[in-house]
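Of the protein chains in this complex, one is absent; all others appear in place.
Each chain gets a letter, A and B, in the order it is written, and its residues are counted from 1.
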Amino acid sequence: MNQPVIRRPLWLSVLLYAILIIASIIVLFPIYTAFNISLLSDSELASYPPKLFPFGFHFENFARALEQAPLARYLANSVIQSLLVMFGQLITATLAAYAFAFINFKWKNVLFLVFLATMMIPWEATIIPNYLLVRKLGWTDTFQGLAVPFMATGFGTFLLRQFFLKIPKELHDAAIIDGASDLRFLTTVVLPLGRPALGTLAVYSFLQTYNQYLWPLLITNQPTMRTVQIGIALLQDEERFMFNTVMAGVVIILIPTIILFIFSNRQLIRGLTAGAVKG
Amino acid sequence: MRKSLFSIMALLVVASMLLAACAPAATEAPAAPAATEAAPAAPAATEAAPAAPAATEAAPAAPAAATNTVPPAPPANPTATIAPPKSESVTKIAFWHSMAGDIGGKAIPQMANDFNASQDTCYVEPIYQGSYDDSLNKLKAGLQSNDTPAVMQLFDIATRLMVDLDVVTPVQNYIDAESYDVSDLEPNVLAYYTVDGKQYSMPFNTSTPLLYYNKDMFEAAGLDPENPPRTFAEFEEAAAALTQKDGDKTTVYGAAFAIYGWFFEQFLAVSGGQYVDNSNGREGHATKATFNDAKGVAILEWWKRMYDAGIMANYGRTTVDTRNAFLAGQTAMFIDSTAVLRGMIEGSAGKFEVGTAFLPRPDEAAYENYGTIIGGGSLWMISNRPQEEQDCAWEFIKFQAAPANQAYWHTMSGYFPIRKAAYDEQLDKDWVAKYPQFATAVDQLHGTKINPETRGALIGVFPTARQTIETAIEEVLAGVSTPQEALDKAAEAVTLAIEEYNITMGLQ
Partner (left out) sequence: MSTSKIETNRDTSPPVGERPRVTSGMRKRAALTFGRAMLFLAPSLILFITFVFVPLVRTISLSTYLTDPIGRPAKFVAFLQYERLFSTPAFVNSMTRSIQFVLYTVPTLIILALALAALGNLRMRGISIFRIIFSITIAVSGATASLMFLYLYHPSIGAINYFISLLGFPTVPWLISDKTALIAVAITSVWLQLGLNTVILIAAMQGIPEELYESAMIDGAGSWHRFRHITLPMLSSTIFFLVVVDMLASFQTFTPIDILTNGGPLDSTNLLVFSIYREFYFNGKYGLAAAQSVMLFLIMLVLTIFQFTVVERRVFYE
C-alpha cells in the first residue's frame, strides 16, 4: 500500500516537485499537441509561430471526424477484440510462465527460447499465411478471426516468468509436499502474488490489440466488424491531409484508452510491497 | 484489486455494447434483409445491433426511378452509412477503394446509395481498404483465396501489373459489346489507361500536378501575380526574387519541392523525356530505365542549382510538410496535385491569395509538344467474380461516369471530371466559379498533346522506381553525387527490378 510521506526540508520538496512537473510536461507535450491540433481551424493549422493554444476551440473537427468514419462502432469492436485477446493472453501466459518458473523439466531452456523466438519474427513473415488460414477456417469478419491468432504471447510469458521467479521456490516445494496440486498452488499463491505483473500484461495486451491496423484491415470487410485504427486511416486523405480532423479522431479513440489506463494504473503499481511475499 | 479490475472490464464491455447499439449499424438493422452475412461469433455485437434504428435515413430522397441524368443533390445531412438493399434478389457487389476523408466518408457512400436507388438489380457496397498500397496488398492476398471485389480502385501506377497478372476483365469488352460512347470522355485520361489498344479500366479519380503560388508575395516582390513563371529559367528567377532573408536566416523560400518521385516523372514528361524504353513501355514491355538521359539530368541540375542558391527549400518526402510551409507563408511557390487545390484555398483563407499555373517546363517549345501525365486512380473489374457481378460492376462504372455524377464527384472530391459534359452541369459551374484557380488545371489537361511521354510510363515495378528516384534526388541535394551519377545509379537499379519482374511474370 502507499508508503508514508517522508518529511523533507522545504527547499528539497520544492525542487523535487519542480523536477516532477518539468518531467511531466516533457512527457505530456506530444499528447497535449494532439489535443491542441484537434481544436485548431484549417488556417490555424499551418502558421508561424505555431499555435500552441487552441483559443478558437474548433470543435467542428470532431463532428467532421465522426461524419467521415463511424468511430463509435469501430470503438466497440476494438474493445471487444482487445478484451478477448487480453483474457486469452492472461490465461496462456500465466500457465506457461508457471511451468517455466516452478517446474524443472527437460528442454526447459530450449522451450523458453522457442517462446522468446516468437517475439523475433517480423509480421511480414506470417501475415499472409495467417490470412489464408483464417480465411480457410471461415473466420473472416468474426471476432475469433480478430482475436485468436494473438492469444498466446512470448512477451507476456517472459514478463510473468520474471515476476514468478521472485516468489521463493520453497513455497512451491512446501505446497507440493503438502499435497497441493500445481493448479491449486497457482491459483492460491502465485496469482495473488503476481497481480502487478498480471495487471501490467493486461493493460499492455489490451492496448497492443487496440492499436492493430493491418490484421483487422486484412480479415474484415464488413463495416460492422472493423476496428478503430482503420477508422483513423479513413480520416487520412492522402491528397488533402487535414491534421486537425485526423487528430480529432485520434483524440476520440485515445480518451477511452487513457481512462482505462488511469483507472488500472493505480491497481498495477500499488501493492507489490503488500503483495510481495510475506512468507 | 482483481475485483476492481474486473469491474473496470465489465464497465468497458457494457460501454462497448452501448456504443455498438448507438452506432449506425446499417447492415445489421432488423429491417434489412442483409442479415444473412457471416454472423460474428461474439454475441455482444450482434445482440446490441437490433436496438439500432433502421438506417433508412441514409437512403436518398430521390425517387427510386432516378435515372443517370437526375443530378444527385448533395445530401443535407451526409452520413457514412450505406442504405440496405431493397430486396434479397439483388446482386450484391463489393467496391474496394482507398479514398479517405470527405471523399471516402461522404462522396463514395452517397454515390453508392444513389446507384442502389437508381435500379433494382444491383447493389454496390463500397468498402474502404486502407491506402492504395494496403488495398493492392489485400487484393493480392485475396486473389489466392477468392476474397475479391467486383470493382477495385487502384492507383495509376498499378496498371501494368494488373494487366500482366491477367486477373481483370477489360472495360473495353463492355464498351465494345454495348457500343458505349466514349467520345465525351477526356482523351488524355483514356490514353493513360489504354494498354495494347484496349481500355482496361475506367478512370475514376484523376489529377495532374500544378504550380501553386502566393499572389500576395508575388506582388510584394514586384512580380506580376497574373503572370506566373512558365519556364525553368523564369521559375528560377522568380524564386530568387521571392526569397526573403533576415540577416543570414531565410524567412521565405522562393520555392519548395517535396521529394516525391511523381514530380520527377512529371517534369520529365513536360521535358519530352521517357522514363523507360519501348516508347515508355507503351509499345511492348519495358526492358530498361531511360530517365538518366540529358532531359532527366537537366531537371535535377535545375533543382539542385536552386537548392544550392538558397532559393529552394527542402521539407523532405512528406508532401503535407511542404504544403504546410506554403500555408504558413514560408515558401512562395510549390508544386502538388490538383486534388489539393481546395485544401490550399481553404487553408490560406484570410491569409493570402493562392494562384495556380501550369507546371513549369524547360522552354516555351515544350508547351507546344508535351504536357503533364494524369495521376490518380481508376476502377478495375476483377475477372474471377461471377458473370452477374461483373455485369453489375459495369453498370456501376457507367453510373459513376454519367455527367451528373461526374459533376458531383468533381465538386465533392476536387478531382477532374472524366467527362467533358460534366462542366455543363450547374453544380459544376457553381464550383468552378467558387474556385477559379481550377480552370488552370482544366486548361493544362486539355492543352496536353497525347504522345508516349504524356501517356506516362507503363512498368510493373513503379513503386520501386519511385523510391529509387527519391533516393537519387536526396543524394543530389545532399551533394553525395552529381545529377548524372545519381540518375545512372537509379537507372541501373530500376532496370534490374524490371528484368526480375519480366522473369517472374514469364515475359522473357
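To be clear about the criterion, contacts are C-beta pairs under 8 Å (C-beta built on N, C-alpha and C of every residue); 3 or more make two chains touch, one makes a residue touch a chain.
Not measured: the values here are computed from a predicted model.
Although one chain is not drawn, the whole complex shows that of B:Asp277, B:Glu425, B:Glu453 or B:Glu470 it is B:Glu470 that touches it.
The hidden chain makes contact, of the residues B:Ser271, B:Gln330 or B:Thr372, with B:Gln330. Considering the full assembly, A:Pro196 is the residue among A:Pro54, A:Pro70 or A:Pro196 that touches the omitted chain.
As for the chain not pictured, it touches chain B at residues 133, 137, 140-141, 143-144, 161, 165, 259, 314-318, 321, 324-325, 328, 330, 460-461, 463-464, 467, 470-471, 474-475, 478, 480, 497, 500-501, 503-506. Residues 2-6, 13, 16-17, 19-20, 23-24, 27-31, 33-34, 37, 46-50, 52, 91-93, 95-96, 98-99, 101, 103-109, 111, 113-122, 124-126, 128-130, 133, 148-155, 157-159, 162, 165-166, 168-169, 182, 196-197, 200, 203-204, 207, 210-211, 213, 229, 232, 243, 246-247, 250, 254, 257-258, 260-262, 265-266, 268-273, 276-279 of chain A touch the missing chain (whole complex, contact as defined above).
Quick note on the criterion: only the chains that are shown with their structure count from here on.
Listing the residues of chain A that touch chain B in their complex gives 42-43, 45-48, 67-70, 72-73, 75-77, 79-80, 83-84, 128, 131-132, 135-136, 138, 140-144, 195, 199, 202, 213-214, 217-218, 221-225, 230, 233-243, 245, 256, 260, 263-264, 267, 270-271. Contacts from chain B toward chain A in the complex involve residues 1-2, 4-5, 8-9, 12-13, 15-17, 19-20, 22-28, 37-38, 40-42, 44-45, 48-49, 78-82, 94, 99-106, 127-132, 134, 138, 141, 144-145, 147, 207, 320, 323-330, 337, 339-340, 342-343, 346-351, 414.
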